[in-house]
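Other chains dropped; remaining ones untouched in position.
Which chain is which? They are A and B, in the order written, and residues in each are numbered from 1.
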Amino acid sequence: MSNRRDFFKWAGVASAVSVAAVTRHALAAIPEPHSQSSAATMPALQTDAAHYQPVVTLNGWTLPWRMKDGVKEFHLVAEPVVREIAPGMKARLWGYNGQSPGPTIEVVEGDKLRIFVTNKLPEHTSVHWHGQRVPNGMDGVTGLTQKGIQPGKTFVYEFTARRAGTFMYHPHADEMTQMAMGMMGMWITHPKTPHPLISEVERDFCFLMNAYDIEPGSFTPNIMTMTDFNLWTWNSRAFPGIDSLNVRLNDRVRIRIGNLTMTNHPIHLHGHEFQVTGTDGGAIPLSARWSEVTTDIAVGQMRQIEFVADEEGD
Amino acid sequence: MSNRRDFFKWAGVASAVSVAAVTRHALAAIPEPHSQSSAATMPALQTDAAHYQPVVTLNGWTLPWRMKDGVKEFHLVAEPVVREIAPGMKARLWGYNGQSPGPTIEVVEGDKLRIFVTNKLPEHTSVHWHGQRVPNGMDGVTGLTQKGIQPGKTFVYEFTARRAGTFMYHPHADEMTQMAMGMMGMWITHPKTPHPLISEVERDFCFLMNAYDIEPGSFTPNIMTMTDFNLWTWNSRAFPGIDSLNVRLNDRVRIRIGNLTMTNHPIHLHGHEFQVTGTDGGAIPLSARWSEVTTDIAVGQMRQIEFVADEEGD
């Protein structure tokens, strides 16, 4: 039970670190962390309570949670991982709960949330909930809104999922290193009630674009690389290891894509036009949408694209 | 008549390659290919049948076609070419029908099309009709929707021009090499009847942005270059060799621009604001348009910009 021990260690110094983050809830037992050893695309996380269509994370998975006194509790563990980037190629990355990227976190608008973040890295870290409206002290920027979570410690983020949409999470601590090593994940907040600008879809996929520079014969990314990467990956997975996004004829399809590489990256679709229906800033009004076959996604941006798969494949 | 001979050679193995692509029409004589030796901007291709305003291709030309039993037939020849990038500078590129980029293909919504592609390169190729809705087997992706067209062979693409707009074509076979060598071209599908979102214009221009890395004293692009190009070209033409786009005062002007370089490239206009009126995904609704003086075009994107040239030049 090392996690729990670490947590109580942390609790002992909490008043010196971030009083606001320590509530009586946080001092209760923390949930056992879930971990994932496979790089395969896992089935969507179906839950009894879910009235929403859960997402499928490309070559990834969704983090289970537990309900505690009306609060959804998640446990992220920042740690070194071995990620299979493609069959035959494993890399030593940093991630969460056994994989890079970390698991997708999936909640519903209005949910009260408590996220335990345990740091098993050799240096301090934090988690920034990119795009979300959270109290300033929960924003996860070391040196600005919190002190870094030290190795062996657990920090508790508490906030309410105020806005439906697609978001990302990643450290704001030694960013050059930690993001170049693979620390990132996606976050989906489903609308509580039907939303006029958020379509109900038959297929809902998500992934992050990232990039690595791992020299032949090496297993660890060169974290100083800024422009000349040799591995362009989707969810830390490269061709031919990337799973296909399978749909049925006439399915309405949504794909949520974030870019945490170091450069703009366009996403191009063959055979169908799509519309960009939302960003991490929210859903796009119908009057502002147009059709594309290639959408550009800048660094730190998120794009939701949607189309009806009305053309047969092979 | 080497082309015809090659075609029949190809016809002999067609059943092993792509049965769907071989129809009784395809077995008929193929049209003689047209070729272009000049890098000058050629006049628009006026045809008796055309009720549309044909486009002018910057430092390029439009491919003539013939009508055969209700089908418009084109003949593209993929081949090594010598392209005059600017006065005094010729480069050994790969292109189509004598030039790089290849000729613009111009059709009308609803046209039934047959495009013969003869491969005179030293390696296999294919043609992807970027942005268009075509049957899966006509999409031109080697290893996925077809086998590559072998050297000396001719492949027949058949589909209907389903959607008005601006598109591109390029190989999906050894892409790093073939696109770095200059293989690409534009495709215009004019609306069959007046389209509420496609303006009638007095001037309609098109070009592709591309980039080369040709070292001084050399004539052939370095195809391994990914970021550090030394020639930024429009239709494989560099300043001061790029022709001007001449218009009359108060002309309504449309410029269709695709980007097949390796990075985003903005297009900036002095003296007038413009609107982006369409992409390769279709026309942009009026409610979604806004004014710009600089539009960013990502790799693989196409932008139609329009403005009224109501300011006098010099």
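Rule of thumb we're sticking to: a residue touches a chain if its C-beta (ideal position, glycine included) is under 8 Å from a C-beta of that chain, and two chains touch if they have at least 3 such contacts.
Note that the coordinates shown come from a computational prediction; the quantities given were computed from them, not determined experimentally.
Shown here are 2 copies of a single protein sequence; counted across the entire complex in this file, the number of copies is 3.
Quick note on the criterion: only the chains that are shown with their structure count from here on.
For the copy pair subunit A and subunit B, the superposing rotation over Cα atoms measures out at 120 degrees to the nearest 5. Computed centre separation for the pair subunit A/subunit B is 39 angstrom, with centres defined by C-alpha atoms.
Across the complex, subunit A meets subunit B through its residues 227-228, 263-264, 266, 268, 270-274, 287-296, 311-314. The touching residues of subunit B, counted against subunit A in their complex, run 128, 130-131, 133-134, 136-137, 139, 141, 144-145, 226-227, 263-264, 279-282, 284-285, 287-288, 296, 298-302.
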